[in-house]
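Let me begin by presenting the structure, written as structure tokens, before commenting on it.
Just one protein chain is left out here, and the rest sit where they should.
Right after this comes chain A.
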Amino acid sequence: MTSTTEPTEPLSVEQLSATTLLRFATAGSVDDGKSTLVGRLLHDSKSVLTDQLEAVERVSASRGQDAPDLALLTDGLRAEREQGITIDVAYRYFATARRRFILADTPGHVQYTRNMVTGASTADLAVVLVDARNGVIEQTRRHAAVAALLRVPHVVLAVNKMDLVEYKESVFAAIAEEFTAYASELGVPEITAIPISALAGDNVVEASANMDWYGGPTVLEHLETVPVSHDLAHCHARLPVQYVIRPQTAEHPDYRGYAGQIAAGTFRVGEQITVLPSGRSTKISGIDLLGKPVDVAWTTQSVTVLLEDDIDISRGDLIVPSKDAPPTTQDIEATVCHVADQPLTVGHRVLLKHGTRTVKAIVKDIPSRLTLDDLSLHPHPGQLVANDIGRVKIRTAEPLPVDSYADSRRTGSFILIDPNDGTTLTAGMVGESFAAPEPVKDDGDDDGWDF
């Protein structure tokens, strides 16, 4: 174990009750110390327990290694341990008194862009590691670009191995400035740069005594305090219908509820809603939050909505406020990341899953492929292969109510599926690839909520 600090004290039952959940992803190149950082976060938050540590020590010793190999904590598969590399996303869990964390631990190899896309798709925050000796390299730019493409709300630049550059402020400042300029241009809304040494423990959990010039938070402090939910006042409310609940019992002869997880925004009893793609409208007569009636519900609550009129609604439909309905379309333009080994080609017949609806679709055109290193566009590549990011035009068999991914990560995203063998082919984000550097302010839409 590389740690020098003792684990923190166990949390009290009271401390454990009122916490929130932060989902974050790590990204880093090979040998930049990602395993060490992850290991230290897990260890110092008491999430590596004695028996796990003993298992790591036992295996490390049996291989003749001097020190316990922390990567063994995170490399869970036989093939990963044999090859000494991480080949797949793994999810890790740890907690502090303030928050619970789900960490998508993604591999750093160039050929695993799809894995970072997978990890980033559900992340509220991404930690991009760089080696202070190397600064911003191609791989760093790729990670920033993926975080920007996936619209991860917060990005942390962790400048690691500061101990190997004599903890010099000038080294950190230059890297932070270069990265911030690049990531801001891509539209990453919030960037926090932190100088660390994962090995020595500087600014990971404990503030560093070696860098008194740095006045910001440690990595853990930042993870604990970054806001996890957003102001939903200006969010387009969206509820994909998953399942129709009809008890048909003596107690509930007429109950007909539309169950789903609110994908964005808020819904209130009495609100005028429209069902897409049919376009029929009615009012919400009740909302059940897992069996308990409420007046208002919001993302990401799983609810059951009751409506005033008995209109035809089934799985795959989208409930939206009548005043804020997205257009439905059969022609989708999107940025995609191809995640399967078989290529995606023009003319490919696929299934498209959007929200709770799966429809037939055809790839009409692949206008460009993006080179993440310099963000240049390669026109008409003909196909996309595994880990490629590109623009595609898709025609769907039925109209879909899609949002721009910039407006809604949940209703602006889709996956393409091979209809023959069920393989998940492609991850899609509707609309423009990168966010504008200046977020567009929407002051006109006052719906009565005041924060």
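Note that contacts are C-beta pairs under 8 Å (C-beta built on N, C-alpha and C of every residue); 3 or more make two chains touch, one makes a residue touch a chain; residues count from 1.
Methods note: contacts and distances are computed from a predicted model.
Peer 1: Leaving aside the chains on screen, match the unshown one to its UniProt name from "Acyl-CoA reductase", "Quinol oxidase subunit 1", "Sulfate adenylyltransferase subunit 2" or "ABC transporter substrate-binding protein".
Peer 2: Hidden chain identified via UniProt as "Sulfate adenylyltransferase subunit 2".
Peer 1: Which residue from A:134, A:180 or A:301 sits in contact with the chain not drawn here?
Peer 2: Within the whole complex, the residue contacting the unshown chain is A:301.
Peer 1: Write down which of A:90, A:159, A:305 or A:334 is the residue touching the left-out chain.
Peer 2: Once the missing chain is taken into account, the touching residue is A:90.
Peer 1: Have a look at A:20, A:345 or A:376 and name the one touching the chain we're not showing.
Peer 2: Only one of A:20, A:345 or A:376 touches the chain omitted from view, namely A:20.
Peer 1: Thinking of the whole complex, not just what is shown, which of A:66, A:166, A:251 or A:312 touches the missing chain?
Peer 2: With A:66, A:166, A:251 or A:312 as choices, the missing chain is touched by A:251.
Peer 1: Contacts of chain A with the missing chain: which residues?
Peer 2: 10-13, 16-21, 49-52, 55, 59, 73-79, 81, 87-93, 95, 98-100, 102, 114-115, 117-118, 121-122, 227-232, 242-243, 245-249, 251-252, 255, 259-261, 266, 288, 290-291, 294, 296, 298-302, 315, 339, 351, 353-354, 356, 409-410, 413-415, 417, 421-424, 427, 448-451
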